[in-house]
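== chain A ==
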Amino acid sequence: MLKNLKQHTKKLTITALAGLTALSLVGCNENEKTGDSVTSEEKVKVSLYSTGSLNVQNFWEEVIPLFEQENENIDVELVFLPAGQGGQSTMDRLLAAKKANKDSGVDIYEGGLEDAIRGEEENLFEKLDESNIENIKNIEENNMKGTQNLAIPYRASAVVLAYNSDNVKEVPDTPEDLYKWIENHPGKFAYNDPTTGGSGSSFVISTIYNQLPAEAMNIQDESIMKDWDKGFEILNDLEPYLYQEGVYPKKNQGTLDLLANGEVDMVPAWSDMALEQMNNKLLPENTKLKQINPGFTGGPAYLMVPADNDEQEKEAAQEFVNYALTPEVQKVVIEKMYGFPGIKWGLLDEELQLEFESVSGKYRLFNGGTLGEELNKRWQKEIAN
Partner candidate 1 sequence: MIAKKQKLLGIAMVLPSFLSLIILVVWPVFISIKQSFQNEENQFTWDNYKYVLTDPMMVNNFKYTMLVTLISCVLVLIISYALAAYLRFSNSWFSKVISRLYFIPMFIPGIIAIYGFINMYRDNGWIARFIGSENMPSFVYDIKGLVLMNLWFNIPFTTMLLLSALSAIPGSVIESARDVGAKKLTIFFKFILPLSYNTLLVALTFAFMGIVGSFTAPYLIDKNAPQMLGVSMQQHFSVYHELGQSSSIAVILFLMCAVVGFIYIKNMMKNESHS
Partner candidate 2 sequence: MHMQLEIKGLTNIYKTGEGIRNIHLQVKKGELLTLLGPSGCGKTTILRSVGGFVTPQEGQIIIDNEDISKYSPEKRPTAMVFQSYNLWPHMDIYNNLAFSMKLKKMKKEAINERVQWALKLVHLDGMEKKFPSELSGGQQQRIALARALLLDPQVLLLDEPFSALDAKLRHELREQLREIQAIQKLTMIFVTHDQEEALAISDRIAVMNKGKIEQLDAPKEIYNSPKTYFVANFIGKMNFIELQAQDGIVQLGNSSFEVADVGNSKVQTAIRLEDIEITDVDPDVNGIIKKIMMLGHYAEVTIQTEFGLLKTFIEKRKLETLSVEQHVGVCIKAARFYGNNELKSNIKRSSTHVKEFEAAY
């Protein structure tokens, strides 16, 4: 009797465990690719992990089929994590896999420069140079600086001013002009909560670092934090003149919505987002964009190739990164994504160069690493209140 019971329980447990395993397999099947390449000899499957706004997803969905057409033996799978839903988790996953000495399942990773730097100590990413990725030669040399060849800046976007051209006649040229304009037009300017989106964050960073020497943007030492005071003072002084005397909408879209429905006349916005929405008539036709001087910060998006791939996957991944740097794809970056090309403007059509003149001014790069988080914390404490 007892023995019978024991057997029953055992069977039950096994069944339950089997069920659970099946469930977990469904949950993370992209994990299960070790040795996959052997069974499907004709096709190499690589996974591209990316994050961001909808336009990034649309971009990949456009580019991947083009790539697969040219490389019939490579199958690219897009794993897209919408912004704020765990871009961080991909890095955690890579680190965890590294610790356990396993394949993370991530073959190509799109992320920020801080990820490449974070992965440097652990040798998370492969070194990429002209020997394995030929098209690196197309990239503006300046942009490769600081990447230590671990990450490829294949495109970029910048924050610009988006404004209602019916109501704004004197468009500011410099940050000082802008602050003056804000004070003269109370309630008509808004930047979004910098903890929720890059355009607001760029406005805050630019305002603070405009008060410091140009190279300060590259300092990652916490000692610089005390020099932020002056910039925060400016932000504090601006507050009463902002939308609803200091309301900071959530997300990049939050401020664009205010511009679209006419509650404000001017906002900082990502050039690519704004251009795309102007093109889709989500923003009114009187919307115009302008970069001020010195410009807001912007930044490239980087492609990285994790070092845990096997030979076939590695080659396929490199092939894909190389393809992302062709003028063909870069045209998609400009036309579909309204982004900045990762390769030299000179390599692109002249027509294109003209069309995007207004926003193609120089953007600046903030390279303060985790200081960005500290900046957000201080903003939340001092400005949000």
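The rule is simple: a residue touches a chain if its C-beta (ideal position, glycine included) is under 8 Å from a C-beta of that chain, and two chains touch if they have at least 3 such contacts; residues count from 1.
Quick note on selection: all candidates are chains of the complex that A comes from, given by their letters.
Everything numeric in this text was worked out from a predicted model, so none of it was measured.
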Task: Numbered candidate touching chain A, per complex, among 1 or 2 - done: 1
TODO: Show which residues of chain A lie in contact with candidate 1 when the two form their complex.
DONE: 1, 4-5, 8-9, 12, 16, 20, 84, 88, 193, 195-196, 244, 246-250, 261-263, 373, 376-377, 380-381, 383-385
